[in-house]
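Note that one protein chain of the assembly has been removed; the remaining protein chains are unaltered in position.
Up next is subunit A:
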Amino acid sequence: MKKTQLFAAFCGASLLTMAALGAQAKTLVYCSEGSPEGFNPAFYTAGTTFDATSRQIFNKLVEFERGETKIVPGLAETWDISEDGKVYTFNLRKGVKFHTTKGFTPSRDFNADDVVFSFMRQLDKEHPFHKVSGGTYEYFDGMGMPDLIEKIEKVDDYTVKFVLKKPEAPMLANLAMDFASIFSAEYADKLMAAGTPEVIDQEPVGTGPFQLVAYQKDAVIRYKANPEYWAGKAPIDDLVFAITPDASVRYQKLKAGECHVMPYPNPADLEAMSKDPDVNLMQKEGLNVGYLAYNTMTPPFDKPAVRKALNMAINKQAILDAVFQGAGKVAKNPIPPTIWSYNDAVQDDPYDPVAAKKMLEEAGVKDLTTKVWAMPVQRPYNPNARRMAEIIQADWAKVGVNAEIVSYEWGEYLKRSKEKDRDGAVLLGWTGDNGDPDNFLAVLLGCDAVGGANRSQWCYQPFEDLIQKAKIVADPAERTKLYEQAQVVFKEQAPWATIAHSVVYEPLRKEVVNYKIDPFGGHIFYGVDLK
């Protein structure tokens, strides 16, 4: 009897948690996969950090509609784009409150000063906050913002003007990204006066639906709903991130009711999850693509016919079954189907080893020896690169191509795979940043990216002309046409073997309602409720 009582006392905590929290306030527990690197999303590129910061605490001028890639108003209610596509004028929302925290009580509402501060901190190297906390703005720089933005002007308290050096159609989508989160200039001034400017990156103050209450490193992050949120208070009162690095343990916690939502389930657990009466296994196609990039600068891969033949020798369905365990979809285009302008009319190269062998012979390729590069890390677009490389190796052997599998440490892999004289085809992939086709096609296949993110070292003028034109055209219908044509050219030229788009699974407990899977891989809890 004593034993039973002891155990009941010991283990009742988790059940108590849910019951007690349910009775008092609505608390949603999210078993996150890792700790945020910090609390300023402008410094980092990891989704885990964005989940803990920009997606709960901050707002952007424009935002992505929850669960979609469509751009909707955020802190800017409306905006105008000049005829030449170089001037973006944002009309800001009035009556928006910054969080009141232990260290800061705002004396004014959000206004244009906050927008100018948030961007100029990243843009202007002489800005008093530029160097604070290290001052490396990885996404802002990576998206080419310093070369794009000429100036940012406050027109009046509720109007801000962005002047660009050249027209850039994806600009609006860029401004919806996490690095574009808006900070309080008043808070910054106060901290600077107190001689503690770095606190702005540690104790964040935003306008978002949740405000940070406490963070215990590697253990738990606590938020409470912002009662004065401009779009209305969140249906839940408290949000807790219980940091749980192991996927199997996350699932055990979900089953035990110790958390409501968990990310990144083990593929091996998916079947059990789908049968679990307490779990709702949501799924959505991911905004990503996994590919094999040939080095189009080295013979015989400089010939499109050879690349096409090798593509036809790969059994993609076998890869989906063995590597993705069904959690994926065969890719035929370099952009995922969830992105606008996806050209569904494009026909994929059929799996036909006999025809592939014949094509190679016709191209004069005999006894070809090459390399297949296998990534040393796991990614949603490629959960097991080694296994994928082995399948490709076996498939190519059937058409007389002898492939050796090579791999390097991740940093080295990224570095060496960029080299123009690289030997062999590289397995890699991409997860979209802003839902714009330019973010795939120009970043990964544009001429400017050769020797960089363009791992196929492919610079093909007809394709380049199409994507460059699409970058400066403002009309979405015209842009769509241009990108559709670009995908046709891509398929003809075959600089990659497009392998797969992953399917994102999100297990949540049945009592969670109105949760939407974010196409960008984020986890957003505004709008989510508990039954």
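Definition applied: a residue touches a chain if its C-beta (ideal position, glycine included) is under 8 Å from a C-beta of that chain, and two chains touch if they have at least 3 such contacts; residues count from 1.
What we mean here is this: contacts and distances are computed from a predicted model.
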item	value
Options "Ring-1,2-phenylacetyl-CoA epoxidase subunit PaaA", "ATP-dependent Clp protease adapter protein ClpS", "Cytochrome c biogenesis protein CcsA" or "Dipeptide transport system permease protein": UniProt name of the undisplayed chain	"Dipeptide transport system permease protein"
Touch with the omitted chain, as defined above, among A:M120, A:L175, A:V240 or A:L292	A:V240
Touching residue (missing chain; options A:D114, A:D178 or A:D201)	A:D201
Residue among A:I81, A:V163 or A:L414 touching the omitted chain	A:L414
Full-complex contact with the absent chain, from A:P128, A:G142, A:P299 or A:P462	A:G142
Absent-chain interface as seen on subunit A, which is shown	7, 9-11, 13-14, 16-17, 20-21, 27, 29, 34-35, 37-38, 43, 45, 133-134, 136, 138, 141-142, 198, 201-202, 214, 216-220, 222, 240, 242-246, 248-249, 252-253, 255-256, 258, 408-412, 414-415, 418, 428-430, 443, 452-453
